[in-house]
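Right, one structure below, let's go through it.
All protein chains but one are shown at their positions in the complex.
Labels for the chains are A, B and C, by order of writing; each one numbers its residues from 1.
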Amino acid sequence: MAKYGMVVDLERCQGCRACMEACKVENNTTESMFWMYVFRFEEGTYPDTKMSFLPRPCQHCDNAPCVKVCPVGARYKREDGIVLTDPDRCIGCRYCSLACPYGVNYFNYQKPQDAYYALGIDWEDPDVTSVTGGVVPPYKNPDHDLLYGEEQRRTAGGGHAKGVMEKCTFCVHRVENGMLPACVETCPTNALVFGDVSDPDTPISRYVRAREPWHLLEETGTEPSVMYVGGKPPTLALTEIERPKARV
Amino acid sequence: MPKVTRRTFVKTSAVAAGGTALARNYLFGPLDTVAAESPLALQPMVEDVVPTTCWIGKQDCGMLARRVDGRVIKFEGHPANPRNAGTLCPKGQAQIVALYDPNRVKWPLIRTNAKGATGEWRRASWDEALQLVADQVNEVRERDPKAVLWQKGRSKAKKFYDDAFVKSLGSAKMGHGAYCSDVGYRVLEYMIGTHAVLHPDFRYCDYMLSWGWNITGAGGNKTCWLQWPRHMVEAKERGLTITHIDPRLRSAGPFADDWLAIRPGTDLAMALALCHELVAQGFLDRPYLSTYTNAPYLVKPDGSVAKVTVGEGEEAEELALVWDEDAGAAVPFAEATSRALEGSYEIDGEVLRPAFEVFKEHIAQYSPEWAAPITDLPAEKIRQVATDFGEKAQIGSTLVVDGVEVPYRPVGIMAYHVAQQELGFPTLQAMTMVPMLVGAMGAAGGQLSDYSWKIHKNYAKFEKLTVDDPPYDYFLNKSKFFPINTGLPGVVAKVMQDPAKFGVEKLPEVAILHMVNPLNAFPSQPDFLASYGMFKFVAVISPWLSETADYFADVVLPAATIEKYEGPISVNNQYIDGSTLRIPPMDPLFESKGEIDIYMDLTEKMGLLYGEDGYLYQVNKALGLVDDKAEFGVDINSKPQVRDIFDNWARSEGIEEGVAYFEDPGKSVYIKGPVKPTKMYGYATDPPFGGAIHRFYGESLLDAQNQMKEKGAEAIYYQDYNALPTWRPPTMDSSPAEYDLYMISYKLIEHKQARTSFVPLLAELAPGARVDINPVTANRLGIESGDVVTVESHNAVTGETRSIALPAVMCEGIRPDVVGIPHHFGMWTHPVNEGQGSSPNELYFTGEGYTTNTADQSFHVKVRVRKGGEL
Amino acid sequence: MATTARGRPALPQGIGRVTPGWWAFFAATLIVLAFGIVAIIRELTAGMVATGMRDVGTAGGATWGLYISMVVYFIGVSFAGITVAALIRIFDIERLRPIARMAELLTIVSLILGAFAILVDLGQPLRGITNLFGFARPQSPFFGTFSLVIAGYLFASIVYLYLGGRRDAALMAKHPGRLQRFHRWWAAGYKDTEAERRRHYQTSFWLALGIIPLLIVAHSTLGFVFGLQVGRPGWYGTLQAPAFVALAGVSGVGHIIVLAAIIRRLLGAQRRITMEAFSWLGRFLMVLLAVYLYFMVVELLTLLYATPEVEKRLSDALLTGTYAPIYWGSVAALVLPMIALMWQALARRWNVGILVASGVLVNLAAIGKRYLVVVPSQTHGTLLPYEVGSYSPSWVEYGVVLGLFALGALLVGLFIKSFPVLPLEAEEEVSVDA
Partner (left out) sequence: MRRGVTATMVVAGILLMIIGYFGAAPWGADTVANSDPRITLAPTLFVLGVIVVFSAAIVYELLPDRERR
């Protein structure tokens, strides 16, 4: 059985946030929801200012606090290491987003159809619906409505429904079809590497052997599957700059 | 229990009824019932992939469009395209929303209200709109073709269908180069003949000066973001060290090994100091200087080059003289065996000195200690950069690349938009001299500029610059103002407002604007507000209603975004060459059309489509389907499908399947193969450097200055035409002291000039404009993060002031005397633009003091900032 | 024996009689309840975007806000009610006997409010009920809250109230009237024989013994909901569970004092609820308050002594930052009653007014402290350097909370009007046999 993991090479990451965009288009996430998020940090004072970037997907922890606290078992971990959310079981208590030290969980505070950038774009425009068949958003990915894993649950982001939780799924609908997650696939400088960590001759295993990876918030004991190479663990000395429109 | 009276019964039942309605509503209605949407996809879907290229950025990355039932749902990078190798930047991913944007121009629009204010439109058919444009343009064209002005923003592939349109009309043509580092192109065309600016050979470079290069946010020379950062990251892993010279650290992010926070507008001083140090520390590649540059030319005391005329009549040509140390006499350049670079020689009673000797004397004054107070950089640091550059150049070493031995100088400069400053021309001259001194120009690991060593026609033209007498054309070509002239829309705007001052009689009357938005995208918005109002008739071709169209267009023709055939598109990433096409992933939405269709229909209406010198003839010429490839030419007497044009072009390139090759996702990128060293490195080309002698010494510039003086030009126009780059403080520094800050503008990676701020996915990443200000300065001015501040600019020549208000953001990575503003916002026609703030182009000036001596726009101005103001 | 308008003998303690004052009370609570229902409907239709809650991390909000603070507060109050009732039974504190039923009533009502507050906070409330009964996972601290607190403890309190009230129900069943069938059902054939009394004496003793550990376990799980989360500085800590229990006791006893004083004045039972009862409650409150203040000092010291940077950001926000007013307000609202109680205890002179005031203050402090546990850790306590966030409840949240309080008051009022809240005494008693 594969054990999926991801390596983030901070010496290659340009902080361009293409991974965030690819994730948003692939998973049709609504406004201000970032399954993949990239911090842009500034540190120190002029002129010895330092800058750094930090991509933050879900860490798919092996000792996942979110799985432990979920009162109804909507959030579960699979043998292949991916932590997923079952939108038909989730009761929207949002306990997982508080247990998670990384803040990777997002809650559908309203009906998704109302949250697709409705401020400036009228998706019901007849000329657009004549082309897209009235699908909102017009780039809606049909893979999300299918069932995945031998547990056969609708975990690939089809959960865009009011009142349920959702988070990065390592693009389970792509990985199960043998493709790379959308963020890994689009990263311009190949700073994201994804693959089966248990198989020694995959690119990710070679990467891990070549460089000593560190983990984010190692001290919380969550044993994340996402490994970081280069750069250094973030501290509160870093201040976030250029935040996206993160609150709706 | 309280008695159940009729009133309470009514109230409780109402509440109860409400309750059941609520429950029913909740369980089954729009409250998203217990089970969310339908679990399984309903009907089986047809899924396919269409190969195409990105339409939003500059370098047309290869893409695969995933479609379901004909509806594009995802763009992904095309693995075979060398420029992006299967990856995409944020804009590439997000353009899918722009495709479906209901705010696109859906059908041809004809204005119904007066120009100069927000337009009211009526829907028109293509026939009616094209006919109107054809009539209006023809009426003017018959009188004077040059009175028709065709203007374009970014060309999204090889400029063939737009060049063909201009030639078939005979109209004037205006591009956007003057805002996109074209002064750098002029310098490289002048000095070494290539049509490009500067970038290092990343594959072997060890030490790079990232000079004003926005590594993590913007393009670079030739191609754009994504390709260069890929090369840079691989080079850094190999050990490349980067010294970042830029008032803003943000552009380099974590990739700057050393950050020199230089004061804006003083890059010339820094470059001169580097030249001074390289000469002083003896880092000189004498064989290169004496063999491939005009450094050995003997210069008279008046600065002109000593020449001898050889041959009579027409073949008579003047050959520059050099001092041949072996022969001990002045001989023409070609005949000398050992050309002297230094010393002074008396010939026919005159004391002549090699140009290099003049250069050494000229830069003797420009020591790092001299440059330190000007650039506000420690002298020691400037000296250290020169030493590193010199040492790491490994002068004299060679390297065998793919079997070809080439001089090896692993040092170089990446410089592009740094050229956009008032002293842009001399600055780039001095910066280009730095790699030339160590012989890195065209060397392995060294300084490259174009993807081949093709010599541009301007190289020959710049040998002798001519300054005519008025009347001049409205671009002021060959005028006493701009002997070298890129063609700046800002200058045209100034000329239109006051033709007499510039000695211009004939002004443009009709304009065709294709995907260009001067009101928002180019500096000095007030000038464009004034000048574009003067056009009798303006036709705009654009997918969105641009701000310029909103105020001044008579007719708006809806162009498709990515849903059209376009090309041919080079996929050259410096190391691998090839070509591809843009294939429409869907039919054009609404009633929009691809530009080639529009141009064919328009020229047909104008009667210029068919026949000799018609549009189709020009298309064949522009695509090279003439002479030996004439058989592939399009029949010039019948209107082809756009797809057929590319089918013919593909066959002419030797691809039997024609355009089908590019429509097949398995193929679709035609790789010609790796770029050979004999094409990439100047030393290795045949003849070396394309046969062009590198103009180290600019005699024709000095000559131009003399002509300008004779013709009565003012000092502000001629002062930078010097044989050798000479320092002077920029004009903006003479603004009063209260304008104590420099304003610079910069590009964000999430946006592309003025074309993406209304794409909601990108507006989410970068929501709006801001003023980056150093906390120390902000503290002094009593400004806290998030406060709205007013930024007021001052024109040092005219005294005019302009101001905008934007939120302030604290930024430690910027000089205390500099404020930075992104230039993607300030638009108003699209709902998503709401509240995004103004554009710095409303603050910049154009014209005297704020353009280069080659009519290129300067993006510098002195400003003052104070708290307060409304957004 | 006062007679009612229709000549029937008036029931004791004003049961069945709705004076204009009561009408006003019921109308007021119904109006506020209606406002609460409007707020809930708004939230259910528009989604939780109508509340002020937003995601933790990038959105810089708090995804648990006022609702969860009220859940913890209500369940805290419910803890003290049944504890006082059990202590009375186990230690036979005669003077507190009159307030036993009132305490049990308080427990049941506040538990119901706590359950509703949880439901209102869920994204999918209806599915919340079905899935919890179907798939609840013991590993989640929420399991304890759901099963032990809501289901188990609520049922146990109802049993305790039911059995304790059978004697009075039997007495009340004598009086004809609309409520007679209800009282007879409640009495379930209670004949007040010596055997039945002895049996009730035994059951209530064992029941009280059974409930106390259930309370401690149940309430600690609520503390573990916060205390076990390593990802949340400000929550993670061994002191959460005991501090929860202590503050629960404090707020619960405070509430009982207030309720007792109101009922004492309403039913003119000055003689029945004596000053000794109040002094006992006062002293019990003082002890619990002392314990809680001790916990606060311990927490503050560990917070300030050598805090890692993340906790530092949180403690700054609490002590001097955005949450400082609530923090110091709550501290003041705890210290003042402490001083008042100690002064009265030493001077041995207890004044009901001061006790009620300190009861109210202590409860306000409890709401403040619950809020300060739940919210700041989300807006200022992210381990990754997200930008500091903000949270302010929207009108929907205030509406729902007010609605809950109104519901509570309504339930208490209805109970008082339909069942004797004070155990019936000799003169009110009509002999069982007649």
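Convention: a residue touches a chain if its C-beta (ideal position, glycine included) is under 8 Å from a C-beta of that chain, and two chains touch if they have at least 3 such contacts.
What you see is a predicted model, and the numbers here were worked out from it, not measured in a lab.
For the chain that is not shown, the touched chains among those present are A, C, taking the whole complex. Residue C:T203 is the one among C:T203, C:T302 or C:N351 that touches the chain missing from this view.
Screening C:W22, C:F35, C:F135 or C:F182 for touch with the missing chain picks out C:F135. Which of C:P176, C:G189 or C:G353 touches the hidden chain is settled by the complete complex: it is C:G189. For the chain left out of this panel, the touching residue among A:Y37, A:F53 or A:Y76 is A:Y76. For chain A, the list of residues touching the undisplayed chain reads 61-65, 67-68, 70, 73-79, 86, 89, 149-151. Even with one chain removed from view, chain C keeps its contact list with that chain: residues 132-139, 143, 146-148, 151-152, 155-156, 159, 162-163, 166, 188-189, 193, 195-196, 199-200, 203, 206-207, 210, 214.
Assume only the chains that are shown with their structure count from here on.
Chain A and chain B have Cα centroids lying 35 Å from one another. Once the centre of each chain is set as its mean CA position, chain A and chain C turn out to be 41 Å apart. Residues of chain A found to touch two or more other chains are 32, 111, 162-164, 244. Along chain C, residues 124, 127 each make contact with two or more other chains. Every residue of chain A that touches chain B in the complex is listed here, in rising order: 10-12, 14-18, 20-22, 24-26, 31-32, 42, 44-47, 49-53, 87-88, 111, 117, 119-123, 125, 127-128, 131-133, 135, 137-142, 145-147, 154, 158-159, 161-164, 182, 185-191, 231, 241-242, 244-245. Taken in their complex, chain B has these residues touching chain A: 30-32, 35-41, 45, 68-69, 71-77, 84, 86-94, 96-97, 99-103, 106, 215-216, 225-226, 229-230, 233, 236-237, 249-250, 252-254, 259, 261, 586, 589-590, 749-750, 758, 760-767, 774-776, 809, 811-816, 830-834.
Interface of chain C with chain A (complex): residues 46-49, 53-61, 63-64, 121-125, 127-128, 131-132, 134-137, 139-143, 146, 225, 228-232, 235, 309-310, 313, 378, 382-387.
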